[in-house]
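Every protein chain of the complex appears in place save one, which is left out.
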Amino acid sequence: MRKVLWTLLAAAVPLSTAWAQDAYVIGVSGAMTGPVAANYAPVVEAMKAYLDHVNGRGGINGRQVRVVVLDDQAQPSRAATNAKQLLAQDKVVLLLNASLSSTYAPMIAESKRAGVALYYAGAVCPKETYPPADPLQFCSTAFGANLDSQAALAFIKKSAQDSVRLGLAAMAIPIARAEIDYAETLSKTLGMTPVEKQISPPPAPDYTPFATKLKDANPNWVWSWSPWVSQVRVFEALRRLGWNGRYVTWAHLNAEEELARIRDAEFYVVGTNAFMEDNLPIHAEIRAVAARAKLEHPVSYLTEGFVAGLVVEQVLRSTPWPPTPQKVLNAMNNVKVDMKGLRGGPLEWTRNNHFRTRQYYRVWHWDPQGNRIVRAQDWQAIDVKR
Amino acid sequence: MSGYFRTRYGEDAALLDTRMQKFWFVLLVLFLVPYPFLVNPLWLDLGNQVLLASIGAVALMLLTGYAGQISLGHAGLLAAGAFTTGILFKELAAPFWITLPASAATGAALGMLFGLPSLRLRGLYLAVSTLALHFIVIFAGSEYETRRGFSTGIVIDSPISDPRAWYFVLLAAAGATLLFALNLLRARTGRAWRAIHGREAVAEALGISVHRAKLSAFVVSSTLTAVTGCLFAYYRGFVSAEAFSLYLTIQYVAMIIIGGMGSLLGAVLGTVFVVLFPYAIDSTMSALRLSERFSSVIFAINYTAFGVVMIAFLVFEPQGLVGLWRRARDWFLLWPFKQRPLR
Partner (left out) sequence: MQLAVNILVLASIYALICCGYVLIYRVSRVLSLAHGELMMLAAYGLYGTATLFSGHPVLAIAAAALLAVAVGIAVYFALMWRMTGESVLAAVLATIALGILLRGAMILMFGTQTQHPLRDLGWTNASLAIGEARISSVGLALLASTAFVYGGLAVFLRASRWGIRMRAAGQHPLLAAQRGIGLHGVYALTWGLAAFTAGIAGMLIACDAGLESTLVIIGLKAFPAALVGGLDSLVGALVGSLVVAAAEVLLIHYVDPLLSDVVPFAVLLAMLIVRPWGLFGTREELDRV
């Protein structure tokens, strides 16, 4: 029995040889399957579908783009192995990560060893991409640590009629806690009173105890920055306890869908990606590409992946043939990508700033009278400085 | 009469005594030594992972297979070793010849802690207490990560970066562990463990201090596990609490059960099986040209297949891969007979 297994293994491995000669080859390690895949698989699949669409239109600089996708199931060890395989076997010129933040460190180590740029397309941008940026790390994902809190608190300050008693909620993962701690200090400088900060562990059977503590402090605004499940469940628990304040939270992939499900006028989402209901020409393109690739995810989840696809296309277009990791890196250090309305403005990377030079935020909520999603605030720009 | 006579104490104490055993051992060495130079990086990485995991599996086999103490806290001990390394590296910039002994010491201390319930509890309750301790250790680790601001984990600079160098280091470590375990099992401590595994009351009656044997089992096993954690931290170059979940414990327990309880060879075979299993599934899928259609559910297929295989081994072959190996070997040895003759 073991012999059969070994023969199968030995036969299958040589199948993946590197054909880097005739195409731009990029590699992705993403959480394609597994419990958190619902947040990351749409990004990778949308990007791949877009690049296939570009290939169909003639490719980039006359060459095709080949995207090698490896599943890491959100496990750091798997991500490390994937990175090694992509670099050594497929000889990719660009590494992408669309997985949980715990997979960053191993991929950073591999990318440093090989001198290949690492581009975070799906999950939160680490601080190393902010100026002064780490030479090899780039990020186009919507989330921005600290910037999101700045935008949200600015919105709260602008919309609040009276003095703000701010409640804060986050999931007990290090990155969310760091963000909420930052929001707490920031709120004090803006003249708000942070009254309560609740950190809830990930799989809580009942969020009511946390919401009780939060409600007892009587905030009139609450800001929450976490994976969507924690954000929305704290909100629902608060509402069930009879709290009537306003809740601001980050717009994840499923925000557009969830706004329609929750239907609460005081539930605001802050985000950087345009919603499908804007119905811009690019949205029609997204729908067409998704239909052609028979993607199974709801169309509103695909925006982030499309953004990544646009960025990759622009970067590779500026990379002269034949591509090497160094040429790709040079292209990435000096790129300006037209988002065609998916974001508030173009995405710009410089040698010092691998996040973007300006981050644009919108705020949406549900309008019960009109029974649709409305914008509470249009594109506001925040400059990303040191 | 077997024809193998031992005329000196040295021969009696040797690990390899027959010529056939020595021959197979030399063959194994001839396979292992040039391995990193013959295979591609993916296989080299898998080989490294197998070697690293085998140390942890041997540790667990000593505790559960030989001494009979069920422990579900394995991932917690690995995390303890890794976090000790990470913390010492980040806070004090300690080099590896400090962090390695420190991790071993942490492992020993935690082993005492994990082992204390075993003095009063048995079987199920012991497993549950080790499970509780696992959660507490992981909680402490993630608290450290958060309070010190390492939200994506602690990055560690490893003194060795070439995978081939790692291969030989890990091979030496795994070999040393196996040698240590084999000798320990033949010595007084190992015999005491086997005694308490069999019948505790009888062992006590024979003069073996059951408490000391149990604690020593936990301490030795935990030390080895913490060393594995330390090596893991250096090999991967990072430490984060998410990497040490309950699923990791289940994988290690699966390694010793699928390999075959009560046998070090089982520990190694089980490690090879469990580490290579997901890649075998991937390769089978791509060899059968199914990978495109099922790419979105590979994880689920892996999970399901792993559960099925574990159940299959538990139900049909409780002695694991070693049982299969022994049956195959006996078949060849006894051919054309099928059973040993009755005396």
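We call the chains A and B, going by the order they appear; numbering starts again at 1 in every chain.
Methods note: a residue touches a chain if its C-beta (ideal position, glycine included) is under 8 Å from a C-beta of that chain, and two chains touch if they have at least 3 such contacts.
Please read all numbers here as calculations on a predicted model, not as lab measurements.
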Where the missing chain makes contact, among the chains that are shown: A, B
Listed residues A:P205, A:P281 or A:G370, member touching the removed chain: A:P205
Absent-chain contact - pick from B:V128, B:I160 or B:L265: B:V128
Contact partner of the left-out chain, one of B:T64, B:T84, B:T106 or B:T225: B:T64
Positions on subunit A where the hidden chain makes contact: 33-38, 172, 198-210, 212-213, 229, 232-233, 236, 239-242, 254, 261, 296
Chain not shown, touching residues in subunit B: 64, 70, 117, 120-125, 127-129, 131-133, 135-136, 139, 143, 199-201, 246, 250, 253-254, 257, 297, 299-308, 310-311, 314-315, 318
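Assume only the chains that are shown with their structure count from here on.
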Separation of mean Cα positions, subunit B and subunit A [Å, integer]: 37
Sites on subunit B touched by subunit A in the complex: 40-43, 45-46, 49, 142, 145-146, 149-155, 161, 163, 236-238, 240, 242-243, 276, 279-280, 283-284, 286-287, 295-300, 302, 321, 324
Touching residues on subunit A, where the partner in the complex is subunit B: 1-2, 5, 8-9, 11-13, 15-16, 32-34, 37, 41, 69, 71, 73, 75-77, 80-81, 84-85, 88-89, 100-102, 104-106, 108-109, 113, 126, 172-175, 177-178, 296
